[in-house]
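Partial complex: the chains shown occupy the same locations as in the complete assembly.
Letters A, B and C name the chains as they come in the text, with residue numbers starting at 1 for each one.
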Amino acid sequence: MATAYIIRRAVFSAAHRLHSEQLSDEQNRELYGKCDNPYGHGHNYTLEVTVQGEINPTTGMIINLADLKAIIEQQLLKHMDHRHLNHEVPFLKDVVPTTENLAVACWQQLQAAMPAGLLYEVKIYETENNYAVYRGE
Amino acid sequence: MATAYIIRRAVFSAAHRLHSEQLSDEQNRELYGKCDNPYGHGHNYTLEVTVQGEINPTTGMIINLADLKAIIEQQLLKHMDHRHLNHEVPFLKDVVPTTENLAVACWQQLQAAMPAGLLYEVKIYETENNYAVYRGE
Amino acid sequence: MATAYIIRRAVFSAAHRLHSEQLSDEQNRELYGKCDNPYGHGHNYTLEVTVQGEINPTTGMIINLADLKAIIEQQLLKHMDHRHLNHEVPFLKDVVPTTENLAVACWQQLQAAMPAGLLYEVKIYETENNYAVYRGE
């Protein structure tokens, strides 16, 4: 039996501000630069969720992509799309919304809704020039 | 002498909210849907600025791309990149920041800094699925 | 009042075969090459629909993108997505589904559902290497 990976891409648009409550205003400005701008800015985020597992010989699937799409919609997009990540997303409360932290938070949200051992990787692009990857390590 | 077009792409990240002061809250919600969300959301905007003109036979250029890049930086990116378009951009005050309106406003900003007759088109992508074009008409 | 353009992208997957009933089998093979293969092949088609018009000063819109998306869905995607273009699409009956002909047929389908004068251009990509444009001329 073959073990493979299936990846689903999703896109959402959100506002955010990089600002750590554990740092002074000056430290924030120095560390995050224009990303600390008080009114916030935003991105078209691109998510890629990788599921790893055996291919079912009857269906030819690791997981039904329709199910994976629904989990991503329910666990992530419903909460994050067209939202301000600092103010409206319960699972991002107390998290500085860097790309790294978003990858971890998205992983945890997906993990909670998937059979154990299936989720392999969350990749999230903030811009065409930077993205983060988390594999539950 | 040949007349051609030269295009420069630029990218910026900004937050915005679609909300018209001339409409009631209910009308805004109905018209703009999730784009009216009060905290705002955001995008990686992609601009394409087209300049039309004769190619200088000595330089092989319509306009020096370094100059065009500087004009885009000075007139647009400096004001819009990593900003909230509803709250921080003087030339967008009293403008609902739809993609169409952004195209017109960017055109006007560029026009003010360029020799007459050079600017041909402003294209602005809000997402991979929608964009607007303005040609000064 | 400003006249601008707003563009909506949509994607669909379909099978097709290039084969003209007005040509012999040999002529078809010579003209269309591997695109005439009897079982058909397929593409991820990308559509870009351009609407031209005045920007409404209250809403900042030429047309509500949600409405444009619904028209594209109703007039095109519902009939073409995950279909075989030679066998299942009423408005493509008796049409060789070249990219040029698809652009014209999509234009006619959209035109029938939109206020006069709004539709400006239909662009349809068959692959990353070729696409067609139709403007109702």
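The rule we apply is simple: a contact is a pair of C-beta atoms (placed from the backbone, for glycine too) under 8 Å apart; a residue touches a chain by one contact, two chains touch by 3 or more.
Keep in mind that what you see is a predicted model, and the values were worked out from it rather than measured.
Displayed in place are 3 chains, all sharing one sequence; the entire complex defined by the structure file totals 6 copies.
Everything that follows uses one rule, which is that only the chains that are shown with their structure count from here on.
Taken as a contact graph, the chains are arranged in an open line, each linked only to its neighbours along the path.
Of all chains displayed, B has the C-alpha centre closest to the centre of the whole protein C-alpha set. For the pair chain A and chain B, the distance between mean C-alpha positions equals 29 Å. Distance from the chain A centre to the chain C centre is 34 Å, each centre being the mean of its Cα atoms.
Counting partners per residue, chain A has no residue that reaches two or more other chains. Chain A makes touch with chain B in their complex at residues 11, 13-16, 34-35, 37, 39-44, 81-84, 87-88, 127-128. Contact residues of chain B toward chain C in the complex are 18, 20, 22-23, 31, 33, 95-101, 103-104, 128-135, 137.
Those residues of chain C whose C-beta lies close enough to touch chain B in the complex are 2-10, 50, 55, 58-62, 64-66.
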